[in-house]
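Next up is a structure, given as structure tokens.
On to subunit A.
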Amino acid sequence: MSELSYLAPTAAEEAAAALAAGGNLARALSGGTDLLVQLRAGRVKPGLIVDLKRVAGAIGIREENGGFVIGAATPGVMVGEHRGLARAWPGVVEALELIGSTQIQSRASLGGNLCNASPAADSVPAMVAARATCVIVGPSGRRTMAVEAIGVAPGRTCLTAGEFVLEIALPTRAARSADAYLRSIPRTEMDIAVAGAGVNLTLDPEGVIVDARVALGAVGPTVMLARDAAAALEGARLDEGALARLDEAARAACIPIGDKRGTAEFRTRIAGVLARRATVIAYARAKERG
Partner candidate 1 sequence: MAHVVAACSTCRPFTGGTTQFEVEAPNVRRLIAELDRRYPGFGDHITRRMAIAIDGEIHQDADAAPLAPDSEVYLIPRIGGG
Partner candidate 2 sequence: MSDFLDRSEATLDLKVVGTRPVRPDGADKVTGRATFGADFAMPGMLVGKIKRSPHAHAAIVSIDTRKARALAGVKAVVTAADFPDLASEAYEAGEGAANLRDLSLNCMARGKALYDGHAVAAVAATSSVIADAALDMIEVTYEVLAHVIDVEDAMAPDAPLLHAHLFTEGLEAKPDKPSNIAQRNRLTRGDLEAGFAMADVVLEARYTTAAVHQGYIEPHACVAAFGADGQCQVWSSSQGQFMVRTYCAKLLGLESSDIRVTPAEIGGGFGGKTTVYLEPVALALSRLAGAPVKMVMSREEVFRATGPTSGAVIEVKLGARADGTLVAADVVLKYQAGAFPGSPVGAGSMTALACYDVPNFRVTGFDVVTNSPKVAAYRAPGAPIAAFGIESAIDELALKLGMDPLALRMKNAVRDGVKAAYGPTFRNIGYVETLEAIQNHPHYTAPLEPGQGRGVAVGFWFNIGGESTAAVNVGEDGTAVVVTGNPDIGGSRAAMAMMAAEVLGLPIEKVRPIVADTAAIGFSMLTGGSRTTFATGMAVTQAAQKIVVDLKRRAAQIWEVGADQVDWIDGAAVCLDASKTHPDLTLAALAARSARTGGPIGAQVSLTAQGAGPGFAAHICDVEVDRETGHVTILRYTAAQDVGRAIHPAYVEGQIQGGVAQGIGWALNEEYIFDRDGRMENAGFLDYRMPVASDLPMIEPILIEVANPRHPFGAKGVGEAPIVPPLAAVANAVRAAIGVRMTGLPLSPPKIRAAIDAR
């Protein structure tokens, strides 16, 4: 029976030191909606759990030179309640809010969803499409990284011993730009995404797409930025041709596995559909801001 202990530090440096001391037996606890399930199933047997929710800055949302800084442990329900954030980044907010039930929303966080490193994590494609960055705290100080660089393989991040994500930053929202996220699940709620697509668009005054970011979930070992899919949109208005090219490029980017949640073929097909539908929504939102 390995001893398990629990710490709830209030200073980021304290948390990093504790995690570093715990080595690979230490686990950071954010909302706990993944970690506690893994504990229960015996998939992880940590010696130390470091609860980040009491760390200064880990929970809360602040506006910073036009953008937003979100504490990595901020629960989905708080993110959803923040009007300014929901107005600027509806895709990121709806992606986070899609995770689990009302109960899960009181706990699940962007940081936890990101660091659980599941390719099916709903909020990650939206954050990647949004060019979100995160502040990583570790024993050797702080560093900032693009969100897409965190997950390196299913369940594995690039974080080194003692490091954890403290904050996630969303950039200034440009004029005539908006985002959207869609996923496909068998039921209407409670399932893990079989495929997901986050799209972030910027239009010129004529409604031509001048900048596009498309990120796909659950169709590869990590959440993937689909550059060709984005390229298929740039320079186009929202015509059938562009959407068809997007669909095709999105599917071409997919390298999924087939499993209990869906066949590889199905995941690939759906990824194209979702990219298309999310683009239509993002485009309409961007135009409203025109």
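Just so we're on the same page, a contact is a pair of C-beta atoms (placed from the backbone, for glycine too) under 8 Å apart; a residue touches a chain by one contact, two chains touch by 3 or more; residues count from 1.
The candidates came about this way: all candidates are chains of the complex that A comes from, given by their letters.
Here the structure is a predicted model, which means the values were calculated and not measured.
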Pick the candidate that touches subunit A in this complex from 1 or 2. 2
Would you pull the subunit A residues touching candidate 2 in the complex into a rising list? 1, 41, 184, 186-192, 194, 259-263, 265-266, 269-270, 273
